[in-house]
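Below: one structure, written as structure tokens.
Note that this complex is displayed minus one protein chain, with the remaining chains in position.
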Amino acid sequence: MIKYIIDTSMYFEEYVKNYTNASFIVGDGYDFKDGIFSGYNEEKRSYDRAKWAFKTVPAVDAAGQPILDPVTKLPTTKTATDPTLQDPRCVFQLMKKHYSRYDLDTVSRTTGTPVEQLKQVYDMYASTGRKDKAGTMMYAMGITQHTVGSENVRVMAMVQLLLGNIGIAGGGVNALRGESNVQGSTDFGLLYHNTAGYMETPTATLGDSTWDGFMGRITPKTGFFSNKNRFYVALQKAFYGKNATAENQWGLDYLPKLTAGKDYSHMKVFEAMAAGTIEGAFVWGANPVVGGPNAKQEKSALANLKWLVIADLWEHETSVFWSKEAGSNPADIQTEVFFLPACGSFEKEGSISNSGRWMQYRWEAIKPKGESKADLEMLHNLALKLKDLYKTSSNPNDAAINALTWDFGGEGHPDIDKVAREINGYDLTTGKLLNGFGVMTTPDAVLGNFSSGNWIYSGFYTEKDGNKSKKRDNVDKGIGNFLNWSFAWPANRRILYNRASCDLQGNPYNPNKVVIKWGGGKDAVTGAPIWGGNDVPDFAPTKAPDVADGSGKKPFIMTPSLVGNLYAPMNEGPFPEHYEPWESPAKNNFSSVQLNPAVKFPAKGFDQKGEADTFPIVATTYRVSEHWQTGAMTRNQEWLSELVPHMFIEISEELAKEKGISHKEEVIVSSARGEIKAFAMVTKRLRPYTVNGKKVHEIGMPWQFGFKGYAKGASANTLTPHIGDANTTIPEYKAFLCDVRRAK
Amino acid sequence: MSKMSNKYNKGQRMIRRFGAIPRLYHWVYVASFAVLLVSGLPKLFKGDEIKVIYNIFGGAAGAHLVHRIAAVVLMVAFPFSLAFDWKGMKKWLRELVDWRKRDFAFISVFPKEFFGLHAEFPPQGYLNGGTKINSILQIICCLGFSISGLAMWFPTVLPHELQLWMYPMHITFVCLSSAVVMGHIYLAALHPNAKGGLQGIITGYVPEFYAREHHGAWLDELIEENETLPADKKLIRSWDSEKGKVV
Partner (left out) sequence: MATLKYAKFVDTTKCDGCRACMVACKNWNDLPVDPKAFDGAFNGYDSHEKLTANTWNIIKYTEKTNNTRNEGLDWFIAHNSCFHCGVAACEKACPEGAISHTEFGSVVIDEEKCVACGYCVVNCTFDVIRLGERTVNGKKKKVSTKCTLCTDRLDNGLHPACVTACHTGSLEFGDRAEMLAKAEARLDEIKDRYPNAQIYNPEGVGETTMFYLLADKPETYGLPVNPKVPTSLKVWKDYAQPVGKLLFGATTMAVVAGVVSNQLFNPRAKGETHEGGHDHE
């Protein structure tokens, strides 16, 4: 589609030129040959991304004099650009060249989508590259659960930037979350390489051993995240209170450290369990025996644990992985399993953040049943217990636990309002709640005077308005923005980068769908024009479009360059490139490199790989609306269970005929990892497609079944491979090879 | 039955009319028909008053059960009768298809007879025109409400379109048969001219005067036949008013 948009000149030229890095000149180190970018280390399966840096030129002022660094007094540099986009080394031209190979015929041969349909889709979508049109892209796991998942998302972002569809009403790249609070959990540092507010976790390296060294590594020099140091100190103050000081590096030593370059994601954790390097685990609201890739191997890995704590609503497959019904021999398994009964979301109080980043408060509807408890209560009591256990210890390893402030009340349910306030943060000099993170970024703000448990949420709980996530004002404030319904981070902005909805002068591209505009508001004191409109500006409100340094024309405030990245260093390269899945019946048409070269292979024991000659059928997995995630909750609910009571595969009429399979008949699906039984749902909705001139069959199946609950069935993840994306390590659940045969 | 003992003069000639099985069949039919009619009656009216009938059976479910039990009894009684008294039942059925001038002559004066006016008709056979019509109608109705009733009991057996017609069919035959039954009870038991007839279906014997009046032709044949029979098989006996029974 990128090639089509460029070839037909359907891109939004003004937007591309000014609001993206299309004009940036790429340095000489960048190259691309036969599926591999420059800087590749085949042994490590990784790139030296320094090779892809932009070309820099000395920075000069209007008079042609070099601009000196205010501290070092040395001449500074800036990225070279060609605003005409004609330089062959500018991002736009390199992009055009890179995607010139993606002609309709080759894409059609690769995807199986007929040329005519490709054209129809491309044409329709590219037509939104106009001032008065908007196009939105919504995606879910069908995009991300691939060895090229991040690249898939990147491509969508690039298309949206080319068409000027980011920052406008009805635009964006919108993740449809697979779980109701995925947004909230990643916001709060669920991912191993992030802490709260998308700030990096320190590594056990010399560089990260000092606060300045660590900050120097993770803080960009330009863009809003140049304030990262300030937010991180506020986070440390929230964690450790008085125990985090400038003298003790803001408590850096208390933080757990990652081994640099090591992967701590789901698959690697299970590989480490299998290798015996992890002895105990908390499985909290997860069910990997059903939901993990290559689930049979993951189940075996659990048996290597000395102890396992499960916190869940139901006794699910993972909690009884050792049992006969799980196919295990209990006598062989020494793992001690603890089960903490958790209550449902409707039995507890707290917030959930949706894909639009709205933090919405929820109240307890009914009391928890039996001995079940809220996650927060379990965690709180665990923390209290740990602090009590180590309170007299002088072992430096235990200092982190002793230094932690934990003043949410005694045993039982913690004071959730205190937790909420701590997330928002305080001015520690006055003890008052912060009105937002802005106050921390002013030039005269003193480090250590603020605390904030998550800077991006700062401002959701103020002295004046209280907890804004509880707001329920159902009034449209224009263009469908309900600004007084809950709170959206950051600063209640509903559309990120909304400065991009206006031209260079600050006038809306689409006057009928004003998000913000220059002069849309007035300074409360001076009455001077500021940014304003139907949304909270994602921009310094008083920064005029024509400020001298040009930053008034750059909407993408979170990127160091302040513009959208058409060219961005991902683990597998600065431009997304097509690679086939790990298991594929097709040869890559775009290079001799079959698999994403930055993808890491599974450990031994998890690395069973199927080839197309034995497993010629493409398989994919998905959920059904009647079952939630691994089904632990829904398969224990009779009304939902009866709606989809049996494991099935969807299979085309053509494949059914070839295999002699009839509708509703039992079949066996096999992959290199194992085989499962399922009913065949013969449907017209699946059809074979033609890849490289050859007919390829595909089957689909839901993955939420297991051996517990009312609705029982084989787990599809018995079949899926233990390999994932090169950036996120999200497993490749969505594409693998299998075979199908009749059960009888 | 003290009154019975004095019913006729001593020596009144009594004519053998019905065998044991046909008489049993008749009364089983009467009983099951009555039960069916009562237990089904609440279905014909929507008023609360009529629904009280359900209480007799301990509720609607009980009424349904009794209705079905009675239906089974009514339906199996006929084949049982055929099996146990093929000859007797055959005689009856054969009569029904044997239509002669005298039968039509009887029917033509039937209204006069019904209302007790003076009616002249030729001597009748074993069954007269009226009783033939009664039997034929009852057989048709019985088949009709039995088939439709069975279909209503097992509503998914027949094709749906056909099944739908079973309901009007049932009600039609039930009403028709009930009307026929009403007329039959009147003519056979309540009508002044029927004196002696009821006894026939109870004891198997009717007084000769009754046979003469209602089935003259048959009586003549029977007297002739009786001559040829041995003493212990005689069809004509006499009334013992002391004992109150046919001897």
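Chains here go by letter, A and B, matching the order in which they are written, and residues are numbered from 1 within each.
Criterion: contacts are C-beta pairs under 8 Å (C-beta built on N, C-alpha and C of every residue); 3 or more make two chains touch, one makes a residue touch a chain.
Everything quoted here is computed from the prediction, not taken from an experiment.
*Asks:* Of the listed residues A:E626, A:D725 or A:D739, which contacts the missing chain in the full complex?
*Replies:* Final answer for the missing-chain contact: A:E626.
*Asks:* Using the document's definition of touch, tell me which of A:F214, A:F648 or A:F707 contacts the absent chain.
*Replies:* A:F648
*Asks:* Out of B:G19, B:P122 or B:G183, which touches the unshown chain?
*Replies:* Missing-chain contact among the listed residues: B:G183.
*Asks:* Among B:Q12, B:S32, B:S81 or B:T131, exactly one should touch the missing chain; which is it?
*Replies:* B:Q12
*Asks:* If the hidden chain were put back, which residues of chain B would touch it?
*Replies:* Looking at chain B, the ones touching the missing chain are residues 6-9, 12, 42-44, 46, 51, 54, 60-61, 63-64, 114-118, 152, 155, 160, 163-165, 167-169, 171-172, 174-176, 178-180, 182-183, 186, 190-193, 195-196, 207-210, 212-213.
*Asks:* With the missing chain put back, which residues of chain A would touch it? List them for me.
*Replies:* Contacting residues on chain A, toward the hidden partner: 117, 625-626, 638-646, 648, 663-664, 679, 681, 683-685, 710-711.
The definition used in the following text is that only the chains that are shown with their structure count from here on.
*Asks:* Could you work out how far the Cα centre of chain A sits from that of chain B, in whole Å?
*Replies:* For chain A versus chain B, the centre distance works out to 89 Å.
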